[in-house]
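The complex is shown incomplete by one protein chain, all other protein chains being positioned as in the whole.
Chains: A, B, C, D and E, in written order; residue numbering restarts at 1 for each.
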């Protein structure tokens, strides 16, 4: 199993944060978060291209790549001074061998998780959610991790193209394997025309809670999130956040493999990720399905980069507020004038 | 007058539904809906390209082309088990001969309508709304069909480029010819800088009701729609739904000929189409102005594909609820958890 | 210093309005507004391309270039009959010489302002806000002009790439030079990860009031604007409106150099610009950071074109209502039906 | 019948040459060449978009739009000092009415030709070759004009989409109508899989001479041209040059409606056009099938712009050499060094 | 193992030829050629996207999809009247399981080959050349088939990303397995910076003959081909033609995963394929590495479509000339004039 920098393109880290080797914990002794790239698109059922997700998410930003990003909204630097973030490069994932790739990724995620650092994985297609969340559960215990899953699709298929592994099936594998509990599985943003009744019945049996866009529009995203947080934090030791960029409307995120019209705005996604990172105990994150060849002016890669930064900023602010006994008020002006 | 499959590209049907011949009603004896392609862009006043609308709307979807699309939101399969949908291919429409093209299209729409099936026409530029709605009125009676018209533009011009036919004039022709009543003509989403006072005066004389975006933002789309439905269903035998994809903001629908900033989101359009199909008696539908060469990652074609599916799903659900005495509740969760 | 038509491309004016020579006031004796192009991208910190902003903003429109644009929403023709608008072409701005370019642009803006006409400048990168607002203040008096600044970024950097001039610093230069007062400087739409604490401290010292997106989402844009208008019109002689197109979400405005996800919709921006032009005394406008090479189907150029038209329409309506003692009601239907 | 500037976009002329009105010969009394735009794509059998050909060909150039283009190769300024070129704007051509459009265009071409000026028409799809060459023959006499036709396609179809008019049929119409002689019809660059044997038989009967790419590769383009010139100038009063940009390989000219791989390089086309303009008596020119929406970085529009300039430069040099008794030597260095 | 139509998109065949089922020889009893799609990109070392190669190659053509393509150059219809061509749809190839995909593809190719029909496979990445040529050799005998391999790359790597299977290694697997002889392996168009000395040494040991572009430019492609044909037809029973579209220059074929500047022109490739099909006994063909998401205006898909047609036309003409005792002369004019 290879360990190295990015599988594709030049040897870079996420916006210039320090490097580490996930297999050698001594290279990140004080890490709060360790970034892993998962450049895999062998599990995609339609458009490929997500193998370049890690490369693009790491570097799509117009600011200096200096390992620092002070958040205007949260007033913390979740990449620099207020959180220790490392980038372990990519796990080598040959897209032609899903089985080996998934196994190797889980090993890397687990290795990071057991050090106490939060693994943050840059996909790649959604196939990787299986090893991502399973790797964290391997450390925290089967059924001890809840899932907050942002997606247009349920990803609970059984067998596709003759395979148990693929980007339409990770959530089923996670529940079937016992890694995650079905009744601590919260899905947000579903819509469209998949899956059919049989799979929905299986999901219902597992006790899954899915917020389709119709409910989100009717009730408001904030109310739905508050409800979901209550379920997710009930009798569990941490929350895994899995963000499929196609939860956003194709207008906001065209660069993805299976876009479904009628999704969230980028603003809604960023606010939701921020709330999660700030309000619930996040133990793992992945951001998936960014497909650069279908993007327009790199806006989807950039959005994914900001999802990462919102997560980091939220975690940093949560820790800072916990340490200092303060609270963040989203209505407080950035600058109050005179 | 030719009758055949698609005028451009390979011989396909909308997501794999069965074929039929519009001129031979025996090929679709049980049809609820018959899809017709209208690959015409000879009436466009600016960017062309909508001739490829039917080809792209038919096939832009990442799921299997299996003639089935179970709606997560509405819990019906409006393409497969819950509605009988056929695709009659394209009406041959030479873009260089608007007059002949319009005449031939109306003949096809009328042929479908008189069988009792709902014609659903894939444009093409908005020129086709004239033969589309006129073909339905030819069957149901002059003035017996209301119009719900989603568009950034009023399309009530008189003569453009020396012609009475074109994508800026179909609504005028429909009213002038008596096919539709001006006071049952509801326009939603207008904005921008066209037409001028003279045309607006003509429209006012006809008793048209136009919801410009300013009013929609001020009052809310839902309230406006409810009001419009009341007018549309007062003293008429059915509603024709004409959706110009440019009613959406260019960010959500860049692939169109005359984009006008400041429109609806894709989510708003899909919800509106669903409400219409579910709440009022739709007797005809067209979806127009998708111009693939100006699109980005096919997101506009995909949105139009979903407009079709929302319409079909809404109709299916309406019929199912009528048959079973049930009601659809948009606040009901997709999966309720445990 | 050169005076001529557009620096790049053919010799056109904004949608066909009459030409004038800014240096010769006799060529625009009755002007309400004079358009100036500022084709400069030498101050950009990342993606270039805004030098073509004036060319694209002037001509991106699917309607006839006839110097007339009757607004459906406001019922005035702010380009034609209800306002006298001239286009003075571009100020020659060599991107390789920021200092000279900025000096020449200020001279032109001042020349227009002192005739009583409102200068409306088409950027170009945001560097130009310095000469734009300074040129107006040169006429109305130091500190007598407030600023309403729409942007994802504060643009209050000190030195970048060794230069005092650049698109990240104009607002600092305007305040430092005394041209504008810090406590009459209203920023709307800020977000993301720039600037850092040091610069924010400087901004706070100046008494600036910045509405970050979090506050805007929490309170609503309309409430924030109303508050901002009160500050902007307190003890000042006019308001300069500076619109960086990147205040919009990249989904609505991909064609820009430093896109930041999570911004306003196009609809929100257009409504805000309209309110400003209608509700406060605008004395100068610029619209900047449109970078055509990064655009998709020209939708960003088109949005900027509409920002110009909304500003012109709002000004025209404001003057008309003032003259006629009328008021515009945004809830009034375009056409009321029968 | 309308007469005005460009049908689409701003009011510009080809690289800034003076305007004229084709219907009023007094506006171009000394013209050598008059440019006409033919913004028509209603005759296209596949991808549309050529309606924007005139707009793009007129302005796609990175140099100043100053009505001057001194040729490095030929040492004449065929746009400025060495030839009198006017631009009469576009003939209004509604794409939805091919018949009227074709009739109006022929009237304009004839009006120009009878003044003795060379009409140079910017398409538009190849439909326009019929009125273009017929308009010249109307002046010089039926059968008195030869044709040099650069194209991937023979364009000798009979009826397509139920119409005699279209971009696949102009050459048949020209010969059938007697405007041009079949045995003075030279085609260069044909290739691919159209037309079939029946149409080829008709062409053979007319005595047409077609150089398919295989022959051109085998014999060399220069030899083929020399042979073609001999035929074209035998017993005729002038040569019409019709250049379909798809004669070039799609790599060199991607922005066209019916690209056929395996064509000429841009260099070959420019050299061929130059030779024709210099070596034979050109009485009319058109350049067609540039479809900007399918282009990449405007390279196809730019190539078409250069085809126009090569033609103008060649004509200018031919006249200059004739007047001065000189000869142009293509092996002569631009600068000889010391 | 699945057998069905295209794996992605609508159910189409190559330009409308009849369907068949490769597993049921009775569905193509008289076939000369059977087309198979291999929609696999799991073996790609860089950019993905070739999974959509079959879909795009099958339908990218502006002519009617009528199963007929009369060649202007060769005067045969290699798709219709002069050759019996069927399309068996795609072999299901899950990109995440290279091993299974390769095994299934070989079974399908072998099934076709043993009926005597020529298998023509549409890739997909070059991984498929292993099962393609091995499937033919399985029928004709190990070492009895020569290879004419057009490519920028040698594709003779050993292990990449930990796998024996991939698009950089098929040629090594073919030789190592004994399916093909190294000294009947002709490579044309190699260039660039891969592989290194060690792999070249292995290739030399096998007796491979590689024509790098430098030699091709120095000697001329025609001479190189003639030499290669002599080797390929010496002591063998047939020739497999494998065309990697990246043998062409990126200007002619941008839509590919590993473009290498400095390649053949499209014209050269088409002429070479034609010569091969006409001059040597072709027993199998594949055309690979077309990656639509990286293409520009579909010109690369179109080129691949024409490679298929040139191969079919050449085979048809070879058989016709053999049957009729005629010879094709490439200098013969298409139409001779009068």
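In the analysis below, a contact is a pair of C-beta atoms (placed from the backbone, for glycine too) under 8 Å apart; a residue touches a chain by one contact, two chains touch by 3 or more.
Everything numeric in this text was worked out from a predicted model, so none of it was measured.
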| item | value |
| --- | --- |
| Residue numbers in chain D that touch the chain omitted from display | 62-63, 68-73, 77, 249, 251-253, 265-267, 270-271, 296-297, 299, 302-303, 306, 309, 330-338 |
| Residues in chain E touching the chain absent from view | 45-47, 182-183, 186-187, 190-197, 200, 203-204, 207-215, 217-219, 231, 249-252, 254-255, 257-263, 265, 294-296 |
| Residue numbers in chain C that touch the chain omitted from display | 2, 7-8, 41-44, 46-49, 51-52, 92, 94-101, 127, 161-163, 165-166, 293-294 |
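Heads up, the rule we're going with is that only the chains that are shown with their structure count from here on.
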| item | value |
| --- | --- |
| Chain pair, D-E or B-E, that carries the greater number of C-beta contacts | D-E |
| Whole-Å gap between the CA centroids of chain B and chain C | 38 |
| Centre distance in Å when chain A and chain D are each reduced to the mean of their C-alpha atoms | 57 |
| For chain D, residues that touch 2 or more chains besides their own | 46-47, 294 |
